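Every protein chain but one is kept in place in this view of the complex.
Let's look at chain A:
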Amino acid sequence: MTPLAVLAGPASPADLVAARTQMALSLGWHIVFACLGVGMPALLLFTEWRAHRTGDAEYMRLARRWATAVGVLFAVGAVSGTILSFEMGLLWPGLMGVYGEVIGLPFAMEGIAFFIEAIFLGVYLYAWDRLSPRAHLLSGVPVMVAGVASAVFVVAANAWMNQPRGFDLENGRVTGVAPWAAVFNPAMPPQVLHMVIAAFMVSGFVTAGVYAVALLRGRRDRYHRLGFLVPFTVAAALSPVQVLAGDYAARFLADYQPTKLAAAEAVFPTGPNAPLHLGGLVIDGRLRYALEIPSGLSMLVGFSPGTVVQGLDRVAPADRPPISPVHLAFDTMVGIGMLLLLLSAWLALSWWRRRDLPASPWFLRIASVAGVLAVIAVEMGWVVTEVGRQPWIVYGTMRTFEAVNPAPGLWVGFAVVAVVYAFLTVAVVYVLRHVARTGHVAPQETEP
């Protein structure tokens, strides 16, 4: 293969920033719909299954309504995901030209999963009244499985950028490619676990949030209670699991990507008794205004204050990621995770003692924004993952500026893309509100 680096001219700093911002915008936008695409089919199928088991018409109404929303969400998720596969080449041809063959396999498998998802969703949504209830329910199972599978494969590809495996480098040329070793890289298990759980939590909290608003407004009938309780219970049950999965992911960083953990926790000196910092800003190379828990990080990483934690002092300033954004994003994510855990415990306690939702209106008030909070937590998690890996696009191997498209004027493209996404955001919010309010059901799906 021809080494591409020789042919590439340098991209201007403004174009590099434009490319990074465009990628962040497209990814950050897509991830919301991707989460719902992974989690919603399971909620939908559970509700439809309950409808058939219990004969409860309210379950069926919920399933029909959610199916309409899933139709819109999946379409938007599908096309916003397609843009990403374009952008991999449009913005980062230096990465794809050299490493495309190494990380292609998980994307190829993701493509197949996406195929299955699209085909069976077409069947599920459009042939509702043409299949027996049993066949219809079964036609949704591949959608659910393929949704989770595509999340696994895509996150595996991202994990490879954190822990690149499955190739050798000889004078800048890739040799000895081992595609499966690239897929099953060390970062894959913690990242996949954390992300798939996050997808289900986002789906649960977002869906429940819609009904929390309705309950707050006094529509306390069975339909709205079920619409709240089913998705909220799923998300609440996963909240403690996610704390453990997040802990696993952070502990993984301590061993494999200590610089990212040091940035997330804003720890500069290497050594034992590493403190846990809450909040704060890095000014002139040191953290200020942070709440400090002495030896907290050492305790979390190795269960003992004597655990040595590698700080940012071990890497040259040029090889460090931007610290304040990574640290604050990390704290925001963890803070929201804890809040959602408390909210879940509140429901569990109330259900255990009186088989009902907590009486305080504050429960529903917080629950109605839990979906938004969960989405923010996911976005912040991706900030930690992606910004925390900088200045590398492939950790320890290729710098981000080496990967960017050297063509002139990338910032113009970014401006156009930003405008399109702004319109799209307005439209998608408007249409989904419309679906939620009127429950408009397309003719193919009208209730008999």
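By definition in this document, a residue touches a chain if its C-beta (ideal position, glycine included) is under 8 Å from a C-beta of that chain, and two chains touch if they have at least 3 such contacts; residues count from 1.
Throughout what follows, contacts and distances are computed from a predicted model.
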item: Options "Cytochrome D ubiquinol oxidase subunit II", "Dipeptide transport system permease protein", "ABC-type polar-amino-acid transporter" or "FAD-dependent oxidoreductase": UniProt name of the undisplayed chain; value: "Cytochrome D ubiquinol oxidase subunit II"
item: Residue in contact with the excluded chain [from A:Val123, A:Leu216 or A:Ala348]; value: A:Val123
item: Touching the absent chain when the full complex is considered, from A:Val76, A:Leu287 or A:Leu347; value: A:Val76
item: Touching residues (missing chain, whole complex) on chain A; value: 1-2, 4, 7-9, 68, 71-72, 74-76, 78-83, 85-90, 93-94, 96-102, 104-105, 107-112, 114-116, 118-123, 125-127, 130, 142, 174-175, 177-180, 405-410, 413, 416-417, 420, 424, 427-428, 431, 434-435, 438, 440, 442-444
